[in-house]
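Every protein chain but one is kept in place in this view of the complex.
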Amino acid sequence: GGSSGDNGGQAASDEPMVLRLATDHPVDHMATRSANAIAEEVEEKTNGRIKINIYPASQLGGYDTVYEEIVRGTIDMAHITIPDSLDSRLGAAYTPYLTTGYEEAKVVYAPGSFLSEKFVEYNEALGVKFLGFYLEGYIGMSAKKEPRDLLVPGANKGLQMRVWAAPAAREPMADLGYTPVTVPYAEAPTAIQTGVVDGWIGGTPNVNYHWVGEIIDYFWRTYMHAESTAYVMNQKLFDSLSAEDQQIILDAFERQSKESFELAEAEDEHWMEQLEELGVTVVKLSDDEVQMLADFVRTTTWPKLESVYTSELLDGLKAQYE
Amino acid sequence: MSRTDIELSRENHLFWRTLANIQKAIMVVTGLAVMLIVSSAMLLRWLFNTDFKGYEEILVMFAFWLYMIGSSYGSYRKNQITADILNIYLKEGRVKSVINLFRSFLTLVLAAIFNYWAYEFVVWGFTMKTKTPVWRLPMVWGQSSLLIGLTLVTFYNLVYFYDEIKLTLIQFKQGKQILS
């Protein structure tokens, strides 16, 4: 073992430099296939100068601490949700209805987009090299029973929904008329099963299938939150590499990032079919319905998020729709 | 002088007592606070169908003060969890007192290192200004319990190490008298 951050850049020519890549994803997730592909590509193109060890499934901790460790340099690279604990603007990748479908997501989260450029800037200020967004699909809403007036924003839905602890999740759900409840991720399935909550938001169809598939009866594709995780790396470590190795790393991550945009839709479709096979009623809201909900959230919820994300960032994001 | 003599002579020291009383006060306040925060969150959701927004952020801070002061109180009362095999299977005497001294020293050193890590952790929290997601409360409010708690743990271990030195010296003096 040994922290590679300490001896980064001066690895002797015959000793490979071993980098640790931490991910949030289970071993059989598309993100793990991508991580393996990156490790292979980097090792091959650097002729074995750089080796990447993958620690999947949050083995090295949840995304909050993994990100902090990227800042410190005790973990070298990660594929995680960027937390907002060090800079509230970093929560903006999960802005509700920032996008309303895969085609939009390809533009908004693409390398070089307004959001990506901002993320490069914010991460750099913390000593983190931002290597690109990774689209895993769209977070859906699922529950054991149907809400009242699903399509009437603001009407009391009569559903208590587990949300993750962030304004981006809690505020729009409250505005739409759900009662948001914070339950730890690990307890979400039993909380739904026993009825402490009626349902939850927080997972793509894939996660829903594996985590609560046997328990839920309904799944709604609402396009409210893109599961927009990110590739990050310790900045100092990145800077210490030769220009050639830097380029190899940038290319490898960008390739998988771009490919995720192409794969996400099929991935979601696949797991929604699997959910249906379990007997879950999968409801795909129509374009008009999604647009209606998006308009509501953008006018009602976004002003509340302004203090968190800053108006500079939010205005820039809005400009994309105008 | 025996172990209990040493302990009793300190019991009435103003600083020693005040320190313990402050810990007890924090333990009572955090204990009640944790109980009331959790139950009111539950009752609000169950009876009024509303969520006590972001209560878990406040709860966890109280909980950490509870844990760390509770733990430092454990060092004060010498009831940290031990395997305690030696004390059961070894007879009183020189060997035991030397091992006691060594254990006491080792615990002190380990506590001090732990304490130093906590110091670095809190300093990092102040520099990075990490905040909770909903209320944007500084995380150091909870994290500093680690520094305070472990400082107390180190302090108590230091005092008890000093006790062990005294006791070992007594043990050896007595031993010499018996031998000579």
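As written, the chain order gives the labels A and B, with residue 1 at the start of each chain.
We adopt the following convention: contacts are C-beta pairs under 8 Å (C-beta built on N, C-alpha and C of every residue); 3 or more make two chains touch, one makes a residue touch a chain.
The rule is short, and it goes like this: contacts and distances are computed from a predicted model.
Enquirer: Quick one: find the hidden chain's UniProt protein name among "Multiple sugar transport system ATP-binding protein", "CoA transferase subunit A", "Sarcosine oxidase subunit alpha" or "TRAP transporter large permease".
Expert: When "Multiple sugar transport system ATP-binding protein", "CoA transferase subunit A", "Sarcosine oxidase subunit alpha" or "TRAP transporter large permease" are compared with UniProt, the left-out chain turns out to be "TRAP transporter large permease".
Enquirer: Looking at the full complex, which residue from A:72, A:236 or A:270 touches the chain that isn't shown here?
Expert: A:72
Enquirer: Return the single residue from A:59, A:156, A:242 or A:311 that touches the missing chain.
Expert: A:59
Enquirer: In the full complex, which of A:195, A:279 or A:303 touches the chain missing from this view?
Expert: In the complete complex, the chain left out is touched by residue A:195.
Enquirer: Even though one chain is hidden, which residues of chain B still touch it in the full complex?
Expert: Touch set of chain B with respect to the missing chain: 24, 27-28, 30-32, 34-36, 38-39, 41-42, 46, 56, 59-60, 63-64, 66-74, 77, 79-89, 99-100, 102-103, 106-107, 110-111, 113-114, 117-118, 120-121, 124, 142-143, 146, 149, 153.
Enquirer: Since one chain has been left out of the picture, which residues of chain A touch it in the full complex?
Expert: Spelled out for chain A, the touching residues are 1-3, 5-6, 20, 55, 58-62, 64-65, 68-69, 72-75, 183-184, 186-187, 189-191, 193-196, 214-215.
In this text, only the chains that are shown with their structure count from here on.
Enquirer: Averaging only over C-alpha atoms, locate the centres of chain A and chain B and give their separation in whole Å.
Expert: 39
Enquirer: Applying the document's contact rule, which stretches of chain B touch chain A when the two form their complex?
Expert: My answer: residues 45, 49-51, 53-57, 128-134, 136, 139.
Enquirer: Could you list, by residue number, the parts of chain A that touch chain B in their complex?
Expert: Where chain A meets chain B, its residues are 68, 71, 83-86, 88, 91, 160, 165-167, 170, 179-182, 308.
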